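A single protein chain has been omitted; all remaining protein chains appear in their positions.
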Amino acid sequence: MSEPLPARSRGVIALLEENCTSCMLCARECPDWCIYIDSHKEEVVVPGARTRQRHVLDRFAIDFSLCMYCGICIEVCPFDALYWSPEFAYAGYDIRELLQERDDLRQWMPTVPVPPAHDPSGEPSKEQSAAARRAR
Amino acid sequence: MDAAPGGLGEPIRFVLNWDRRYSLWVFNLGLACCAVEFVATSLGRPEVVRLGALPYAQEPDQADLMLVSGTVTDRMAPAIMRLYQRLTGPRYVMSFGACSNSGGPYWDSYSVTKGVDQLIPVDVYVPGCPPRPEALLDGIRELQEKIARDSGPAVQPAAPDVAALTAPLVRPPGVPATGWPVP
Partner (left out) sequence: MTPEAVGQALVTALVAAATAEDPTPPGPPVAGVSGGGRFARATVDVPAGAWVAALRTARDAVGCDFFDWLSAVDELDQGYQVVAHVWSSRGRYGVLVRTRIPRAAPALDSVVAVYPGAAWSERETHEMFGVDFPGHPGLAPLLLPAQFEGHPLRKDFVLASRVVKAWPGATEPGESAAEAGRRAPQRPPGVPAPGDWTPPDWRPGG
């Protein structure tokens, strides 16, 4: 494409695995049941404190043959692990090529554009209004 | 020079594939919203002319490529079969959009065929809901690369044996083999 696509174009979904805690919200909210997540728990030994548990992602797959690009998974993720990317050229010869695993989803991350600036005449975002209030 | 099935040599195969992939006659089987994306693509004439996918076939008899764009309902399935049988060989099928790939957003409907590949063999799947016009052009380009690798003039796969088409019943994990769903 010679000219950049509009901001927030919905081409493909990218996964930032470091942010994902496998909370399962995206898999549960997906209306097409097309996100598959496997994870396991690991203990993290913290010297001087009790051991903590961490969820480690084993499998994160999105079936783009079912995906309807509604964006509910991206909106609901509390940890900003999923992003929209405007890339669209990932057609496949076999339908199994459209089931993209963790590594394929990570490869889209460099194509995620910088989010557009807020509209100056719009409502301030929650972060701004919360920061403006005095701390109690 | 390797002899492909049918006894053709490499140069002739190359020329034939070149002809086929750069003069695709597209028959758009427009069933739902993805058909409108095809119309949007077809309005950008320079891009389509560059790929050679013009003119658009009026009937499947004149077409090489059948582009299934839109939701395949159970009621429409016999018509799709009849149209596929009227495509002249060598023929290619592209599934355009989530509904014809796998049922898409209507995967749980009582009246939708979950993907046109349940009826006819598909060569390229273009994901999207709906895919951009540029994604369709990319899908046509992928198909052209596939045609370039074709190994001979009569490259249509033989119709599979009916007995080979049986598959075991799908069972969700954790459900025992005999416990489903007993009234």
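The chains carry the letters A and B, assigned in the order they are written, with residues numbered from 1 in each.
In this text, a contact is a pair of C-beta atoms (placed from the backbone, for glycine too) under 8 Å apart; a residue touches a chain by one contact, two chains touch by 3 or more.
The model shown is predicted, which means the values in this text are computed figures rather than measured ones.
Trainee: May I ask you to name the displayed chains that the omitted chain touches in the full complex?
Mentor: It touches the following shown chains in the full complex: A, B.
Trainee: Among A:Ala27, A:Ala89 or A:Val112, which residue is in contact with the omitted chain in the full complex?
Mentor: Per the contact definition at the top, the residue touching the missing chain is A:Ala27.
Trainee: Using the document's contact rule, name the residues of chain A that touch the chain not shown here.
Mentor: Residue positions of chain A that touch the missing chain: 21-24, 27-30, 33-41, 53, 55, 58-59.
Trainee: Go through chain B and note every residue touching the omitted chain.
Mentor: So the residues of chain B touching the missing chain come out as 74-75, 103, 107-111, 114, 170, 172-175, 181, 183.
In this text, only the chains that are shown with their structure count from here on.
Trainee: Please compute the C-alpha centroid of chain A, do the same for chain B, then give the distance between them in whole Å.
Mentor: 30
Trainee: Can you list the chain A residues touching chain B in their complex?
Mentor: My answer: residues 1, 11, 31-33, 63-69, 88-95, 97-98.
Trainee: State the interface residues of chain B toward chain A in the complex, per the touch definition above.
Mentor: Chain B reaches chain A through residues 98, 101-105, 107, 115, 117, 122-129, 131-132, 134-135, 138-139, 142, 146.
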